[in-house]
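Shown here: the complex without one of its protein chains, the others still in place.
Think of it as A and B in the order they're written, each chain with its own count starting at 1.
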Amino acid sequence: MPNRSFIRLTLAACAAALVAGMTLAQAQAPGYRAPRAPDGKANLNGIWQAMNTAHWDIEAHSAAPGPVLELGAAGAIPAGLGVVEGGPLPYRPEALARRNENRANRLKLDPEVKCYLPGVPRATYMPFPFQIIQSQKHVMLVYEYAGAVRTVYMTDHVEAPADSWMGWSNGRWEGDTLVVDTRGFNDLSWFDRAGNFHSDALHVVERFTPRSADTLNYEVTVEDPKVFTRPWKMSMPLYRRVEPNAQILEFRCVEFVEELLYGHLKKQSGK
Amino acid sequence: MPPRQDFRDPDLVNVAAPQRAGRMSASTNPMTTRLFGTLVVMVLAALTLDAQRATYRVPRTPDGQPDLQGFWSNSTYTPLERPDNVTKEFYTPDEAAAFEKAAAAREAAQTEPGTVADVHYDFSQFGLDRSQSTLARSLRTSLIVDPPNGKLPPITAEGKRILAARAEEAKRLGGRWDSAQSNQLDDRCIIMAGPGPPMMDAAYNSNYHIVQAPGYVMILTEMIHDVRIIPLDASTRREPRSRPEEGQASGSPRAESRGDGRLNAPDRLRQWMGVSRGRWDGDTLVIETTNFNGKNPFRGSTENLRVTERLRRVADDTIEYNFTVEDRSMWERPWSAEALMRKTSGPLFEHACHEGNYGLYNTLVGARREEQQAAEAAAKKDSK
Partner (left out) sequence: MNRRSLVSIGLLTLASPVVLSVNLAGQAPAASAARAVPAAKAAAPKPYTPPKTPDGQPDLQGFWTNSTYVPLERPQGVTKEFYTPEEAEAAIKAAAAREAEQTEPGTTADVHYDFSQFGLDRSQSTFARSLRTSLIVDPPDGRMPPVNDEGKKRAAERAAARKQAGGPYDAVQNMPIGSRCIIMGGAGPPLMNAGYNANYHIVQSPGYVMILTEMIHDVRIIPLDNRAAPDRNLRQWVGVSRGRWEGNTLVVETTNFNGRNPVRGASENMKVTERFTRVADDMIEYKFTIEDPATWDRPWSAEAPLAKTNGPIFEFACHETNYGIANILAGARAEEKAAAEHKKGSN
């Protein structure tokens, strides 16, 4: 029969191991373990959608009338608590002036109005779903809005060969978190409808972490030394579209904006 | 809306794609005898592969699907319909090489200075012409294999009415440069030939990226970054069932297809690329697509178009791509084609067509300017 001190020692050792294990677990993940994809990585496949007003304004904002009178309440801006962490965006002074000018002229300047590709991370929180198609070599992010698509290269990491609207994404796993590192943006997209913008020096790191069967944590670090004085972060949950027939549908908006873009170049009848 | 015209029509090559201001150059791409010989060899190599196909075993994705993943090209010189002066189904290798050479020469000819074609940027200069791309070549004289004459079947009476109505509508919309809406879908950057379905050679950048995940096959078409996400029938999925303690089933819910062959997308939902559902039939991916919006007729098709595609990987670098087109409003009978997809190197680049569509804007401005100048000239003449 083991003596008391041996028992005490064993108990102490067990306690220590338990504490160490708990500490390690806390450092790794918040407690939810997602099902596995066939290759053993966390399975992020699915149709996801943000549910907030970040697409209007990523900073906190009150409800306000919209820019189009005839739309009335249907085009008005809902309030939002903001998705940017830690207060207002850290604009450089001249950049802030440009942001305010963007906001004052957004009907003319917002690329979304012209059905241009939304850029990153705006594509994530547009009020449309997107689908993650996950294979070992590529994770595809397929957005309903404007048919935008991003290829996340999980192997074969290279630098962006040229600038583009959606950037060039290299991805890797950190535990169950998909980390997507994107550069190679042009300076033509915005972060939201409120005029928040970036330059071609934009660098975005996104982290997709499963937090429950039907939600992801989406955290984004944004860096752009030409526009902001320091990097900043935004975060939001993403919700799975669980209806049995969920699918990404077409939102080919180019034809919806042709009258807006080219109507003034129409041949006048009678000539 | 004028019927979508074939990119390969040499008269249209110069206006077939969104323009970007490019250097006008007299560079040529001469076909030498040596290159001709190479063509013959490559064609023969394609034939040899047939023997290997019988023993080829398709690799599997981690979830057990036949693996179609990778970058593929369906660039080809083979026309959809058999040329009028051809009656047989297959060329000899020499004939195929000659055919290809002639087609390549036509592509290069566009750089003749002083021609309308030359206003367009030089395909071959940027390596975009088919002769410089990964060709999915075969000896076929046409992609159409049924009807056996390699041509589209006769058009129904209703089809003729529909075509006439479309012509009327096109007339009403006006000339090609009268407005954005009266121009071609590809110039408007709405949709091009590549995604289909069925997927067709796009004249350049005829590239696809296929990615598979449990329950889905995704096909990304380079122009215009179109993505088809094809859900697979649950009964044919092969991914391992997730264990109960791991939570929900992997992947997201899939659409079910009814046993009677009808797909369950609501009738009122119409899309440019239709709505697709897929299933595995052995090693063959069968995709059925309905619910087209009819605004992008495929060789005249209507919103009643149904396309059935069959993809089977027959070699590491080859996918056999067969498709059947059915549209009782247009054709008396279904018709089918066989094409190939050849492995090509990635990656695919973003094709931000609309975002850079200076071409459409500039041609409209130019057309309005011309009208104005003509009006001014006429006014001046009148005042004399």
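The criterion applied here is as follows: contacts are C-beta pairs under 8 Å (C-beta built on N, C-alpha and C of every residue); 3 or more make two chains touch, one makes a residue touch a chain.
All values derive from a computational prediction rather than experimental measurement.
The undisplayed chain touches these shown chains across the complete complex, A. When the missing chain is restored to the complex, the residue among A:G40, A:P88 or A:P225 that touches it is A:P88. Although one chain is not drawn, the whole complex shows that of A:E59, A:E112, A:E144 or A:D192 it is A:E59 that touches it. Although one chain is hidden here, its contacts on chain A can still be listed: residues 59-63, 79-82, 87-88.
Keep in mind that, in the parts below, only the chains that are shown with their structure count from here on.
Centroid to centroid, with C-alpha atoms defining each point, chain A and chain B lie 32 Å apart. Chain A contributes residues 33-39, 43, 45-47, 115-117, 131, 133-138, 140, 142, 147-149, 151, 153, 161-162, 164-166, 188, 213-214, 240-250, 252, 254-255, 258-259, 261-263, 265-267, 271 to its touches with chain B in the complex. Against chain A, the residues of chain B that register as touching in their complex are 61-64, 69, 174-175, 177-181, 188-191, 209, 211-216, 218, 220, 224-227, 229, 231, 239-240, 242, 246-253, 255-256, 264, 269, 271-273, 275, 347-350, 352, 354-355, 360-361, 364-365, 367-368, 371, 375.
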